[in-house]
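Yeah, one chain of the complex is gone here, protein chain that is, but the others are all in their spots.
Note that the chains are named A and B in the order they appear, and that numbering of residues resets to 1 at the start of each chain.
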Amino acid sequence: MKTLIPFFAVVILVLLALAGVNMGNQQFLFGVIIPYAAVTVFIAGIIYRVVKWGRSPVPFSIPTTCGQQKSLPWIKQNKLENPSTTLWVMARMALEVFFFRSLFRNIKTELREGPKLTYGSDKWLWMAGLAFHWSFLIILIRHFRFFAQGVPLPIHIIESLDSFLQIGIPLLYITDALLLGAVTFLFARRVYLPSVRYISLPADYFPLFLIFGIAVSGVLMRYFVRVDIVSVKQLTMGLVSFTPVIPKGISSIFYVHLFLISVLFAYFPFSKLVHMAGVFMSPTRNMPNDSREVRHINPWNYPVHIHTYDEYENDFRDKMKAAGIPVEKE
Amino acid sequence: MAKFSAKPKDLAKIRYTPPKTEWTETPVEFREHMFCHSAKPKDLETVGFPYGRAWSAKDDDWKLPDNWEQIILQGMKDLLGKYRSFQLFMDICVRCGACADKCHFFIGSGDPKNMPVLRAELLRSVYRGNFTLAGKILRKLAGARDLTVGVLKEWWYYFYQCTECRRCSVFCPYGIDTAEITMMGRELMNMIGLQLGWIGGPVAACYMKGNHLGLEPHTIKSSIEFFLDDIETLTGIKIEPSFNRKGAEILFVTPSGDLFANPGTYTAMGYLMLFHELGLDYTWSTYASEGGNFGFFTSNEMAKRLNSKIYAEAKRLGVKWILGGECGHMWRVLSQYMDTWNGPADFMEVPKSPITGTVFDNAKSMKMVHIAEFTADLIKHNKLKLDKSRNDHLNVTFHDSCNTSRGMGLLEEPRYIINNVCNHFHEMPENTIREKTFCCGSGTGLNASENMELRMRGGFPRANAVKYVHERYGVNLLANVCAIDRATLSASMDYWVPGVGVAGVHELVGNALIMKGEKERTQDMRLEPLPEKEGSENV
Partner (left out) sequence: MKLSNLLSEKRPAILERWFDVVLETYPADTKNFLQKQNNQFANPVGHTIHQGMESILNGLLSGSDLQEFSTPLDNIIRIRAVQDIAASQAVAFILSLKKLIREELEKSQRMDSFIKELSLLEDKIDTLVLMSFDIYMQCREKIYDLKANETKRLTYRLLQRANLVCEVEEPGPQQND
């Protein structure tokens, strides 16, 4: 059930786009209105999320320290894992965001005898995660060729690097294969590993199916069901210049691709996918460990009722005097 | 893999695995020896916690206040608005499972709800159901749940099966810290009077009397005098520490457990001997007589109320700075919370060792120095005369406390000290020490005795690593810098690795410390004969 419902949800989305374009002639809806709406929802949603997180203060300095602190001058501080300055916090964050440092930690265990079996699903998670996210990013950047006059040089460079294997015509992009492979792995892992299956929700499968659908429709368009690239670019340029046009003769698979992307964009801010923005705000990672050096301010710190020394002495004055402990009032 | 999973049907007879249900549909079952007694109404009243009542987790009826759902949901809303960590950690988990097998309770028990991700989902499911649009519309599909008595019981069972050790947070790609979530869960439960006796009692005692044990001022003094007698027997030296003395340079604060509980008492003796030998101008306080903070396991406000005594006493006595003893959660609270709660401590000076002149810049705002930093600095400057051989009967390994390693980064200082006072030291395996250290299994107020089975399970991953060095190198002493470790690891070693003792680092220091005018030592800090010394007397 947990996998079937999201799966059929994505199938229905695909059918919806196909039916809308082929039978209902709703090219304008699927090519213009929905993408615009989706991007609007995406931007507004992300802003809403970030503002909402931002409105909750960080009352305490709670970095998770993963190395030697800064203390005595002759003890070497681990500045990366236990940073005490903003610069090193940025380095720590960069390692986290670009290379998934914490996930990588999982593999740093030695192999021993014992139950003999392939060891290191954790390493695979790290690698698949990296492959997935980096491929996604590069594919996204490659797509900017559809949103710019001509093709900017950086995108050319990325494209040629991405296709350096020189396989097939059109040239195979490595990231296409990597993305599909990684999504498949991440899905298989969720289904295959009982513990991960146990913790998974429909909301974990849905984005996987959705991204799989997006990737497959994209790959189909590039390598198998050729679409009229000139018309597509006409449409996308129309979108970015706010003069939308619907050129004739674009295959319906393009609309499926675009519709799934729109759904992903609109879904993004309201799902776990916001981890993309959230990771930057995680207080256990983005704070320096300097709370003994610089006082951290809690905006909602308020006075509390305490049992004062005077009250304490009143409770025990006689006993203290008898024991020879100095008191304030004799 | 295939080899294992190919399981002939005829072998299945032994299966007692319950029919597999989704975790959301599996009600919690309270098992004896797995949970703690509930708090006494009297203790809750003392500090003003609401809804104190006599109840037990095994009862069907927990005598909850009529509007308990409302209290919890309102409380959640408030906490979400006060803590970015809470709001963020509710939203961004992708359930990748990296944390799943990092929890000592999961490793030791195999209970799936002890996977950090599921522990957090217990709260998250209610969050989604009540605070997110998707959860309100899609309900189960979005992983949302209603807040029911069943869910509440689950919270109680599992948030008191987390020691806030933060090991999962080290491995989480977003730094999601289950400690934060458990703290919120416990704070919510405190709003309707669901607290442990083992936490409620010490909190009330600490509030009224200054320390968890509820020692009154004269008792603190007399128990320390007890140590002085032992030290005199051991060294022939008479020590006279001061109490509540105005004008002292340094205020010394340490967990009160070390004043009464073995083997912590020997660590306390180590402090006394060290300070005497240095001629340190310091004082004990009977008012701020607790370094630890069980309030931290109830609510943020309670923790702040208990903690306030330390700065208040430092101000009253007019000390220049504060020295803190060996303790785990105490140092997390001190280093990450105290200055924020009760600072600025601008009435004191930046801590400076009167012996070496070292200025502790890393503590220049909060004005408190960890004794391991202090002692490591002394040794580095050759200010202590040490006879390592007095610890030759000990083969030592070091257990990093969760809080000093993952909430501070105090890793090398204690190791430096141990290596200077002991000849035999062996590290446990790399993935069980430093930032990856395993919890003793009994932190955050779970060190009661009625939940001993839970504690033994949770303590197994740590004990297993000790067992390894015990068998491989003959390690017979587990050193640490935490009062709760000293108390609870003793039980854990007793069960899992008999033959391994437990000691604070400053017990080892006291043992090795050559004091001016001391008599020849024939006993160790525990007043047991020093084996080598007996043999080498005639040499």
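As a convention for this text, a residue touches a chain if its C-beta (ideal position, glycine included) is under 8 Å from a C-beta of that chain, and two chains touch if they have at least 3 such contacts.
Please read these numbers as outputs of a predicted model, since none were measured by experiment.
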Considering all chains of the complex, which shown ones does the missing chain contact? A, B
Touching the hidden chain in the complete assembly: which of A:K52, A:K79, A:R197 or A:R317 does that? A:R197
Considering the whole complex, which of B:A120, B:L259, B:L306 or B:C327 touches the chain not shown? B:L259
Which of B:R457, B:H470, B:H506 or B:R521 sits in contact with the chain that's absent? B:R457
Across B:Q161, B:T358, B:T397 or B:S490, the one contacting the chain not displayed is B:S490
In the complete complex, the non-displayed chain touches which residues of subunit A? 109-117, 119, 121, 193-195, 197-198
Which parts of subunit B face the unshown chain closely enough to count as touching? 1, 3-4, 7-8, 10-12, 14-18, 20, 31, 33, 100-101, 106-112, 222-223, 226, 257, 259-263, 265, 429, 431-432, 449-450, 452-453, 456-457, 460-461, 464-465, 468, 487, 490-491, 494-496
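Keep this in mind: only the chains that are shown with their structure count from here on.
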So what's the Cα centroid distance for subunit A and subunit B, whole Å? 33
Can you tell me which positions in subunit A touch subunit B when the two form their complex? 5, 49, 52-62, 64-72, 74-76, 78, 81-82, 84, 96, 100, 102-103, 105-106, 108-110, 115, 117-118, 122, 125, 129, 193, 195-196, 198-204, 270-272, 274-275, 278-279, 281-285, 289, 291-298, 300-301, 304-309, 312-313, 315-316, 319-320, 322-326
Subunit B residues touching subunit A - in the complex, by the definition given at the top: 1, 3-4, 23, 48, 80-88, 91-98, 100-101, 112, 115, 117-118, 121, 132-134, 141-143, 166, 169-177, 180, 207-210, 216-218, 221-222, 243-246, 286-287, 300-301, 304-305, 308-309, 312-313, 316, 335-337, 339-341, 343-344, 358, 360-366, 368, 373, 376-377, 380, 405-413, 416, 430-431, 434-436
